[in-house]
Structures are given as structure tokens and as C-alpha cells.
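Removed from the display is one protein chain of the complex; every other protein chain stays in position.
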């Protein structure tokens, strides 16, 4: 049976696979698909096997699409993508926030009924556990859809924001990712179709960017932020003997909104994982002006290359990191040179008291933030203290917990039982529901513009990195404590708004004289976590 | 029955609700839903009641979503959202413009058949009545989806443009809103997740913006435009004893495109309508460094607060508006201070003759227009006169009728019976259909870039405010009268284009020597309106 005949059979197989999926109108069970393969007439055994493998491949492709793209129910509403770890399908078809609120209301109702005088306290603590897994603003371990884990390190990408909720349409171009490299590890060269802002969360490394006609090598350390423009080839080394190197990244995709592609020149796992493998041999021979054998030794070696992360020796580290910071190669060429990392601790804290410290970096400090349209800040909240309530003026903010544990509350404008729906469709005259979450290292919380939040540290200091998306300025307003919004209202406005004498109001809103960071609440129920 | 058992029953109830909606594959009728609640086994009476209330809540939520989000038919086309006042569902599923054109063509055809010599005149007038309610470019009272109406004032938001038609995808981030406050009325402090451009259509007020660390108070009057950046807390007073204060606003949403949320610090109708109500009591106690009782007196008082609009006394007005315009508080702080309102009558009119006056303001005059990417202009068309035909170069324009009555015509490139579809899918070699509408105070018309329009004043002067979206420059081209596009063609081009001697063409296109505003048409049929 020649090549030509095989092609024909192959098309029959393909057609079969297509028919299977077409007929049922929904994803074919792998089982069904494989049975059809078995029953195909005129197919040899290896064709059948190939057919079955196509079943699997197609199924995985569809799975991937399900996660990555919109789905719609029969009556046309958008289905939130199914997430690993989420149970009932039925629940998924209803808006998550609505569900959250229903539960919360019920629990508070229960609290009231059971005669608990501390209803908000009690209710919210029970609620906290429930809400966390369902509310669309909080992302935990299970919301990272792509993971690469090896002994030497790991890379994790948070799911696309719009796969979680339509509420995130405004930030669909952004992605969050983490990279962790063990001590003495080299990360293979690659380039991305996204601009990246990297925050060095822990450890010490050396990063090399290959620009159009120069090379920059920077030593990076905890507290540095670094902008890597899309398309720049990058490699990285954890040069420390003991500490992990941990990077938190915001990626601003430049091609398909929210979709990322990584390109490796050298195959990281197998020959197919090199971009050169996609070209015809003759083309590569001509491009490199060399013969196939030489190319195969480099790009198609017999043994596996060993993956994205590679253990390196002290000697290799010394050679790779011995250069001065920011040194460009070849010397003298300046075109396109980047200014390298900016250490956030350079800036005087914007706020600092015994309860917490806030560092802020915007494009006035570090003008590359303008290119990626992100503002950066770091909250360090003392054990047992809290930040807020406050809100961000314009930015939708991605908070990333980098150290410690704590609690998060947000006021979410929402439908209430008592209001008529026509009034609330633009959020006018709304009521606000609490969205809350436990925070731990790796939790990501998205805070939409204008939404008031409180962040609370538990039994240890809580460090949170904040990426302000779609703006290169940090702008926020406190709702309690010094300079709070209400304290700036005129006396008459205060009296009109509250309907009680201004003195009484001021006694309350001016009593707290700290700014942003306060002593935390005394929990009446059992301590959280 | 303890809390725990109740939770279980509650989840059963939830599941039931979910199943109901899941099974039918479409929105559950409230009735059906409630029946299922009644039939739930093991549920006590109050559980059943709660279940039923969830039915209602869910139904309202869905209603809200239907208005606010895309729906799709079984074969996957997008369904234009159902609007209040729109009848047949079948009609809704077909593109509105197509429908409009079908009707119009038929009516003109009828005109021709019945031997009417004045066919365009007659036909269009019959058509006018029909088209107005169906064409997607014209918005009337019934297209305002959120309304708050009290004795002291009202706020109305126009539906999302993309809920009306996919043609408005390019301007989906913008919303139009109106606010009217009775004499001597205070509007409660709030902030928005949108940048706003406010035009003072009528009356006199005083507006206060709370910035990061300063407060600005401005007196505003008819003809002022003011930019309020997203997140700034604002309160407002109508300080006049007799006149209504009327504001027309363009809102540029910064979070979810086209979706707006309003945030009130102090509850405007009930305690739930304060953002503080969403936080745990302990958290608020800690933030304000005070006890629960004090907080409850402020944020959770026994009596209702009385809503967004509050009647005020002359004395209160005096105190709230006695400050100088643009005064910042605390004195000396300048960071983030805004420059306040710009009066459009400051500018010399761009065009002025006995038939009309045009004022234009762009970012060169008022540089805050750059921040919201809007250009502003105001047409004052004399009774019996008209503006145009003319077109906007780049802006899609939202025209808002602020005074008087009149008529609008627009040339809409469209499919014609005679053309083959492949030719027209990009609008090449098209024919143009008339879109027309009656104008009255409050009508909003969206004019896409490049589309020629005519605006005609009826029996009184017509005032129209024009917000040019997605550009901060006013750029338009007249198609008749002085400086019209054709009058600038070279003689040979004119002759080639028209196929008649250039002299004959120039006699026609140079006869009208006014610019933009002309004496209006003599209507041969009955007068409109």
C-alpha cells in the first residue's frame, strides 16, 4: 500500500472522526470515537491505531478549547469555563457572584435566626469558606491552567481572566504567571509574544536579554522589577546556592488577546520543541550554510536535552554572572538598550506606620511601566494589622500574595432582593455584597476599579504585590483613617449625607488617625485559618 | 433544626432551582419554579418560602442579564436584547436596519405606484414614523434602561450601545446619562467606575470633587463642560430657587466595557446601600477605631435616609456654595487638582449665520478632553432652518437634543435589491438608504463616522449637543453650501464625475453661499410633529 492509498484511508479516518463529532452535536466520548475507528472498513491495523490516537488528540484539543474559549448553552448564554476541582455542572451555568451572594444571604439569615448577636462576624466567617471557592475575583492553585513542574523548577500560568468571568473583559490582554527556579539552575533561552513585567519575589538571579544588536545582563534580586519587551530572547540563572529564585510576572499579550506562545530555539524536551524543527531541512541547510548532519547534532540530538530548567555548576554560574550589571554586548552599541531592573525599595514608602508599609512605583519613577501600562505597588502588612478600606480610582488591580497569610474583603455592587431590577442594571441605587477570601502565598485577587477593599494580615506579616492594570499611575482613596474621603466633605455635606449632626459624624470618621494601615480587628468567633 | 441541617436543606433548594433551569434549557417561569419549591420534600414552610423568593431573585437576575449581555439564537446568531416597548420577538431576531430599509423601500414603491409626484417627500414622511422606532441609531425615552425617579430629581442611563446593535462595537465603552435635580436639591456623594464628561444643559449648581488630598468646589452653569475622572468622589447641589439643574453626561467606563457601577459611602435608601455595609463589623470597628454602636448610628440608622436627592434649605445652600469657584481644600495642596469647568461660549463660534450657530471645543481648548477622548460641540439651529448635509471625518458622534424639536436624516450605506451581495459586503459600490427620526428634547442619535446627515429645526430653535467619541478633535466636512467638498474638486474632476459640463454643475453646487446652516426645506406634505 503506497503513500497515495494511505492518504486516502487517512482522509476516511479523518472524516469518520469528524462525522462522529458532527453527528452527536457534542464532544465525542473517546470511547465512542475509538469504537468507530475499530469498525472502519478497509483500514489496516496501524490505521486503526492512528485513528484512535486521533480520537485522543482531538479530545484533548477540545478540552483545551473548552478551557481556553467561550462556550454557550443551548439558549445562548455564555458558560463559564469548567475548572478543575469544580463539582456540579449545573452550578456552573449560573453566575458565580450571584451564587456567592445567595449563600451569604442565607447564612446571615441563619445567623440572625439562631439569635446570634454578632451576626456579621459569625456569618461572614462561615461564609468565608464557601465564598472563596466560588467568587470570580479570587484565584487559587487550581486556577493555574498551565504548569510545568520539574525537580529544578516550575512555571505556572494563571488562566485567562475572561475564562473566569465576563467581568474581566477590560483586562483580557493581561496574564499572571509565576516562575520558580531551584538554587543553581539555568532557565533555557526563549522569547514570548507578550510584554512582561517581572517582580523578583525571592532570591537572586542573573537575567540576559538579547536585543536587536546587543546583549544586556542584569543581576536581579528580591524587590526588583524588570520590563522585558515582547520578542526579546531571554535566559535566566538562579545564581544562589541556597535560595529559590521566585518571579511573579504580569504579561501583556501583543498578538491574540490573553493567549500566550513561548518560542524555544533549542528543544527543551525533545527535538520537536525547537522552533527550527518546523522548517524544511533544505531551508535550514541553506540558512546556516551547513549540512544536515551538523544541524541534527545541534537541534535533533539522540539524547533528551533535559527540559526548561537545568542544574548548573558553581563554575558555570561564575562565568554566566561574572559580568557587571547592565553591561551591554557588543560594547558601544546602545540602540534599543534597556535600562534594566528598578528596585522598589529605592522609593521612599508612600505610607509607613507600625501597622504596615506601602511602596509605590509608577511611570514617573520607572518609565518602562508606560510601555506595558502597569503601575506597581507592594503592601507589607504587620501581623495582626490591616490595610483599608480603600479603593483604586482607575486601575483594575491584580493582587498577588507573596508572603504570609490573611484575609480579604471587598464590597461588590449587586442585586438585592428588595430592589427592582430595572433600577440596578447600571448599578444605580445598588446594594453591596461582601466578597471575601482567605489569602495565602500564591493567591491572586482581582480588584475592579472603584471597589472598596480591606486586606488583613493573620498571624504573620503579609506581603502583597499589586499590579495596577491599564494605567501607569497608582491612585487610590482611603475610606477610613487619616485623609479618608468623607473627612474631606464639607460640614454641611456631611450633615446632609448622614442625616445626623456633623459633630457626631466627625467623632467617628476622625477618630482613627493612622493612614491606610490600622491595627486589625478583634475576631469574636474562632480565628480564621 | 440547627444551622447545619438548615444549610443542607438550603443546598437542596438551590439544587432544585438549578435543576429547574437546567432541565428546561431556558429561563424558568417563576410559576414553575415556585411549584417545584412547594413540592420539595423535607422542606419546612419557611424553606419553601425562601425557595420561592430565590425563584424571584433568580428571575430578576436573569432579566437583568438579558438586558445587559449577549444572547444567541439556536443557530448561533446574536440576538439584539429585548427592549421595553418592543413588540414582536420575531422582528427582533432580524437586523433592525434591514427591516427599516425593507419598509422604506416598500413605502417609496407605494408612493411611486399611487402616482404621487412628490414621492421622496411623501414616502419619507410616512416612513419617518415607522423608522424611528426601529432604526438602531435613534434612542428615545424607552431606551433608557436604568432610571431613578424621585420628587427631588431623577437619573437615567441610556442602554449600552452594543445592546442595541453590533454596529456600535467601536463605542462600547461609552454610555450616555442624564441627571435632573429640582431647585434646592443636594445630590448624595458617590463615585463611579467611569470617566465622565458633564455638560450643564440647564440651571446653576455647585459641584464638589474629592481628590486624593484636596477638595475642589466649582460653581457650574448652563454651557459649562466639566471632566470628572473615574474614582473621584463627587457631590452636587442645585443652588437655584426656581430652575432645574440638568446635566447630560458621556461616561467612558474604565472597568467592564459599557458596564457602570456607582458607589455610595452613605446608604441612600436603606443601610444596604452603603459600601460600608459589605464589610464585617469587626473590620469596620478596627478601621474606624470605634465601637459598633457609633458605626450603626452613622451607617445603619433606624430611619431611612431619603434617597439620592435631598431637599435643602436656603441656609444650607449658602454654606455649601459660598466658597469661591475652583477653591481647593486644604489650602496650598495642589497635587491632582483639576482645572474645573470650561464654558463652551468662551470660544468664538466656528460657524454663525442667521440659520444657526456652532460652538466647538476640542482638546486644544480644554485639554482634559484628551483624557476621556471626546470632542464637544453645540448646534443651535434657528427655527425653520437646518444644518448640513455634512459628515464627521473620524468620530462616531452621539447627538443629544437639549432643546426644541426637529428632524434628522442620515444616508446609511446599505444592501440594495439590485446589487449582488458579494459586491456590497465591504460597502463598495453601495446604495444609500435614508434613516430618519423626529427629534425632541432627550432624543439621542448616534452618527457613525463618514455618514452624511441633515438636522432640521421645527417650529422653535433646536439645540443639539454633540459628543464626538474616540477622538478629541472636531473634524467634519460640508456636502452643500460654502466650502462643500465638491466645490473643491478641480473642474476636470467635476466634469468626469458628473458627466455634464462643469458650468452646469457649478451653478448648482455654488448657488448656496451660506456655510453649514441653511434656510430649511419647504415641506410639501403635512408638517411633521
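Should a chain be cited, it is by its letter among A and B, assigned in written order, with residues numbered from 1 in that chain.
In this text, a residue touches a chain if its C-beta (ideal position, glycine included) is under 8 Å from a C-beta of that chain, and two chains touch if they have at least 3 such contacts.
What you are looking at is a predicted structure, and each value in this text was computed from that prediction instead of being measured.
K.L.:
Determine which one of A:135, A:274, A:355 or A:402 touches the chain that has been left out.
P.N.:
With A:135, A:274, A:355 or A:402 as choices, the missing chain is touched by A:274.
K.L.:
Can you list, in ascending order, the subunit B residues touching the missing chain?
P.N.:
72-78, 90-91, 93-95, 98-99, 102-103, 106-107, 109-111, 114, 118, 120-121, 124, 126, 166-170, 386, 388-389, 391-394, 396, 409-413, 415-418, 420-434, 436, 448-452, 454, 456, 470, 475, 477, 479-481, 483, 485-486, 488-493, 496-500, 504-505, 507-509, 511-514, 518-524
K.L.:
In the complete complex, which positions of subunit A touch the hidden chain?
P.N.:
Touch with the absent chain occurs at residues 2-3, 6-7, 10, 14-15, 18-19, 21-22, 25-27, 50, 53-54, 57-58, 60-61, 63-65, 67-74, 76, 79, 145-148, 155, 157, 175, 186, 188-189, 191-193, 208, 210, 212-215, 217, 229-233, 235, 253-257, 259-263, 265-266, 268-270, 272-290, 294-295, 297-298, 301, 303, 305-306, 308, 310, 312, 316, 319-320, 329, 336.
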